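Down below is the structure, laid out as structure tokens.
Take a look at subunit A:
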Amino acid sequence: MADQSPVIVVVAPLFAALLAGLIGMREKRACLPLTLLGLVVSLSAAIVLFRRVLAEGEVRYFLGGWDKPLGIGIELRIDTVNGLVLIVIAIVSLISAIFSFRPHGQRDTEKNMHFYILFLLLCAGLFGITATADAFNLYVLVEVSSLTSYALVAMGSLRRGTVAAFNYIIMGTIGASFYLLGVGYLYMQTGALNMEGIRVVVNQPDVLASKAVLVAFVFILTGVWIKTAFFPLHGWLPNAYAYAPTTSSTLLAPLMTKVFVYVMIRIMLSVFGLVWVFEHLSWSHIVVWLSVIAILAGSIIALTQTELKKMLGFLIIAEVGYMVGGAWLADEGLWGFKGAIYHIVSDAFMTSCLFIAAGIFYRRHDCHDIASLDGAFKRMPLTMTGLLVGGLAMIGVPPTCGFFSKWYLIRGGIDSGHWGYVVALIISSLVNAVLFFRIFEIAFFGKKPVEHADHGDSHGHGEEHAPAPAEPTGQAPMPTALVALMLSAGFILLIGIFNGQIMEWISLTVDPLNPFTKTPPL
Partner candidate 1 sequence: MGMRILGFIAVFVTGALLTYGVADFPKWGDPHSPANAGEVSTYFIQNTKADTHVPNIVTAVLADYRGYDTMFETVVIFIAGVAIMAILRVLATIPPGHQPVQYDPRKKIAYDPIISVTCRLIVPVIQLFALYVVAHGHHSPGGGFQGGVILGASFILIAITSNLRSALRRFSEKRFIFIACAGALIYSGFGLTTLLFGRNFLDYGVLSKIMFDTDEVMARSHSMLGVEIGVMLTVTAIMFAIYANLSSRGALRGGL
Partner candidate 2 sequence: MIWQFDIIILIFLVITAVISLRVRDLLSASMIFGVYSFLICLLWAEMGAVDVAFTEAAVGAGVSAVFLIATVFNTNRRSSD
């Protein structure tokens, strides 16, 4: 079955979702095992696939067997970059599934079946986005993942969540439609939908000057930026993630924006080609300055937030700024570009870790305020350790992956001479340090007075008993949630330690396409 692994990664969650729909009506408890099963199959297929990619190079898979001429069918193409992203998606969603044991913060708890179906289909959509090499198929899968995420956000119990979901739908539809429009322009100019087919035509001399291709690029980029929440287009993100149910946000926050950053990178790499993007277009200065604005704005707005999840939302916006800027640095060794890909991997785990920690706190306190973490270290040492690891990674402290991704990005910035970007990165790290040390201070020393008197009596109790008064759910789910947190914290450290290996894998794909070293093959 190793030959079929590209498609198994994508369809395993799909089958699990459909079976969950059939079985879940009668037996609600079957949903979670099915979810885990589907994701484990995906993960193992992704690992098999990645080993195959390492052994024999790029893997191409033609659905329906339509391989000749290129582009009549739909192609999945896996190289080391998206092989890596597939594994990351599988692991993060598995962690989130473990965390989701007894979901919290939804309007009614009776809807476990619906939740898991949507959860699995979101994973299927993200896997599909990552694996595909067809520009239109990408659109369909973007809609699969978007529709599920709208629903996952709207399932929240908070009143404002509904409005956030509506804004998300409007912005998301504009983004996806812009992408579709851009693909239409490309199709008009090239007659192809396969990414490779488009790239070959776009790089032909007589098409290079085409205005329509330029417009297509702008539309695709804007559409993808809306989906990644790049700064001026970020409006939907903070509320949607902050008011989504806890479990949904542990899946959406780490994956949605990262996968769309990956889409941007894939478009630069495969649809237009780095030669076109960096040498023909030469817009990298503009985009890097935009990303500098995004980083600074995200960090500064995060400083003003009092709610933990909302603060994390703005930090995501700053992180998206890192990745977009890094991908456009256009330095000689493409360190920024590779650093951006590495940052996708590390940021997925960082965000996962932080949102899981925030989810545990929310479940405990029914309150998002940072001030409510007062003295939390004594009550929940393990959770705080997880938050500590996540926070240190966000700041960029050495053994964690956050340090290394910043290292590569800064190296790219220095090589390309974008000092503004380097300074913004450092300022943002300092802001992160301020933010997280503020939280740690509150949590470790309990400096602030207790603001919520009704929560006061839970002080001094151990982690395993005495639920907070406002919290109807019991303590049973806590161990799995902690396992999930520890897993993501562990991965943060692992990815940090093995950063050299991961960069090597990324270089396998990116270096041959580097337009600055030698003429790359079209």
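To be clear about the criterion, a contact is a pair of C-beta atoms (placed from the backbone, for glycine too) under 8 Å apart; a residue touches a chain by one contact, two chains touch by 3 or more; residues count from 1.
Selection rule, in plain terms: all candidates are chains of the complex that A comes from, given by their letters.
Nothing here was measured: the structure is a model prediction, and the numbers come from that model.
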item: Numbered candidate touching subunit A, per complex, among 1 or 2; value: 1
item: Sites on subunit A touched by candidate 1 in the complex; value: 1, 4, 7-8, 11, 14-15, 18-19, 21-22, 25, 61-66, 69, 71-74, 108-111, 114-115, 117-118, 121, 124-125, 128, 136-137, 140-141, 143-144, 147-148, 150-151, 154-155, 185, 187-193, 197, 201, 210-212, 214-216, 218-219
